[in-house]
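The other protein chains are all here in position, but one chain of the complex has been omitted.
Chain nomenclature is as follows: A and B, assigned in order of appearance, with residue numbering initiated at 1 for each chain independently.
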Amino acid sequence: MAKAELMNYEKALEQFEVVIGLEVHVELNTKTKMFCGCKNEFGNEPNTNVCPICIALPGALPAVNKTAVESSIKIGLALGCDIQPTGRFARKNYFYPDLAKNFQTSQYDEPIAFNGSLEVEVPSGDVHNVLIERAHMEEDAGKLTHIGGATGRIQGAEYSLVDYNRAGVPLVEIVTKPIFGAGAEAPELAAAYVRSIREIVKALGVSDARMERGNVRCDANVSLRLHGAEKLGTRTETKNVNSLRSIERAVRYEIQRQAHILANGGTITQETRHWHEDKGSTSAGRPKSDADDYRYFPEPDLVPVQPSKELIESLRASLPEKPADRRKRLAGEWNFSELEFRDVVNADLLDQIEETVAAGAKPQAARKWWMGELARIANEAEEGTELNVTPAQVAELAKLIEDGKINDRLAREVLGYVLAGEGSPAEIVTARGLEVVSDDGALIAAIEAALANSPDVIPAIKEGRMQAAGQVIGAVMKAMAGSADAARVRELLIEIANK
Amino acid sequence: MSEITPDLVRHLAGLARILVSEEEVEQFTKQLGLIADSVATVGKAIDADTPATSHPIPMANVFREDVVEPSLSQAEALSGAPDSYDGRFKVNAILDEE
Partner (left out) sequence: MSELIRKSASELAELLRNKEVSSVEVTKAHLERSDTVDGAVHSYLYQSPEAALIAAAEIDRQRAAGDSMHALAGVPIAVKDNLATTDAPTTAGSKILEGWVPPYDATVVKKLRAAGMPILGKTNLDEFAMGSSTEFSAYGPSRNPWDLERIPGGSGGGSSSVVASFQAPLAIGSDTGGSIRFPAAVTGTVGTKPTYGAVSRYGVIALASSLDQVGPVARNVLDTALLQDVIAGHDKHDSTSLPESLGSMADAARKLDVKGMRIGVIKQLTGEGFQKGVSARFQESLNLLQAAGAEIVEVSCPSFEYAIAAYYLILPAEASSNLAKYDSVRFGLRVEPGENATIERVMAATREAGFGPEVKRRIILGTYALSSGSYDKFYGAALKVRTLIQRDFAEAFSKADVLVSPTAPTTAFKFGDKVDDPLAMYLNDIATIPANLAGIPGMSLPNGLAEEDGLPVGIQLLAPAREDARLYQVGGFLEQAHEQVWGKRMIDFAPELEVR
């Protein structure tokens, strides 16, 4: 497939106005599926969390998960939405092997929540008020595996296998109104918006919100129009954007791709596109048409959902702190600089640092380890690998340093062993004997041995030329394989020198 | 009006995933044309203000507690499958991407 030509990004923005729209699917963490009592659980043997309802055997009927409805209402309230006073489910009819009934039970013109908004801050510091069109309840499809083609792709596959464990898992689809005025920051805004949604649903406790697990999925709609034009341009919808980084890259790519076509007199095909992380590009999928005839009609097997005012108010009262408010509070408590704080947010490490502080670490220490060594290790690892370390362990590490039991260099070594699964930092220090040597006797012996090789150092120190001390300290550290407390070595050295 | 044409019948059969022969297209066009004309009369009975009734007996808020219920075993789930492999339903290759 030939790679598409792209217009330079800045040029594209000069010529065109960017409009984006985001559809985010949130997988709820209910115990059971949306319409049946099968477990909502990841990682089991195929087709073991299924029943007549979710594999659509003849005669089966759906029954609505109460918790899923409450979770959906909570999401709507957290997004400032109105809650639908009476709403019916609807059937969205289309054929696909991962859709057992060949229709999806969803909501059409009566979504559970509608007309909300969310303030989203982009890296530059600007705050956009993203308008939410609706949030509605629906169910997930099963999982298809394609066998026989290249790298598990559909093209060239000989056959496909279907696992319905995921079929029927509750989803909430959140749809924004078209977002105007993002300009050059449209890609960042898209990623920041999805990040905010993640924070919200995580804070609500209604989803595990792990993008790498597919708990939060984003489809990005992008269209361009000439500055000042009234009509919206033709949009494409890019699917398969599995991380915040991909969202940013995909939006940026589509802007450049569409700009090139339009600037050369072409037209944009309204279609679904797929993002390819490895290639950094999108490719055309099915032609998308709003006339995809889904033949929606009210689901006759389910009765309307009419949340009472009491229920809505009690759910509203149970809402946790808004992410924006939480951030303000944490920024104040931790006393980071504005830039430091924003970096933490952009690196998606807010939760980790909060938990590490909660486990007893000082905020700056937590930030140092997560943004420093751990970030470095994560970057070097394969995208999507989870680091095998908990906030509590990081806090323990920081405390060991604070207590003087280990120094920074040893801490890095200990961290490596923690990641390798050897245990907690304290256990490792003990097991591997990595404590900083604080036995003065041993240190003095090492200092004297080093001095024996560098006889000029003591006279130099006596004369106040402290740089000379560094040579001895370095030698001692080397001799003790880094497990000496450098500050203590320096103190002892000076004492010896001044004897 | 309810213009049922052979092309429309082919299009609808495609949407409904039913292969139809040319004979059937002809036959259905005729029969469905008659039926469609007669059912189109419903338009006469109603006006813009008439509310629609999608559920015959008014009920609301029927829910199930979020409690796990027994699932089918993998064998039961696959028991009717025309073809399966490795615990999953096996189907021929799919034509286009989602």
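Simple rule for what comes next: a residue touches a chain if its C-beta (ideal position, glycine included) is under 8 Å from a C-beta of that chain, and two chains touch if they have at least 3 such contacts.
Given the structure is predicted, the values throughout are model-derived calculations rather than measurements.
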- [ ] Among A:Lys3, A:Arg213, A:Lys279 or A:Arg295, single out the residue that touches the unshown chain.
- [x] A:Arg295
Task: For subunit B, the residues touching the chain missing from this view - done: 4, 8-9, 12-20, 24, 28, 31-32, 34-36, 38-46, 50-57, 59, 62, 64, 72, 76-77, 79-83, 89, 91-95
TODO: Go through subunit A and note every residue touching the omitted chain.
DONE: 52, 55-64, 91, 93, 95, 97, 100-103, 160, 162, 291, 293, 295-297, 300-303
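Please note the rule applied: only the chains that are shown with their structure count from here on.
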TODO: Round to the nearest whole Å and give the separation of the Cα centres of subunit A and subunit B.
DONE: 38
Task: Contact set on subunit A toward subunit B in their complex - done: 30-32, 36-39, 45-52, 55, 57, 63-69, 86, 88, 95-97, 102, 144-146, 148, 154, 157-164, 239, 272, 274, 285-286, 293, 295, 297-298, 300, 302-306
TODO: Report the residues of subunit B in contact with subunit A in the complex, numbered from low to high.
DONE: 15, 17, 54-55, 59-74, 77-78, 80, 85-94, 96-98
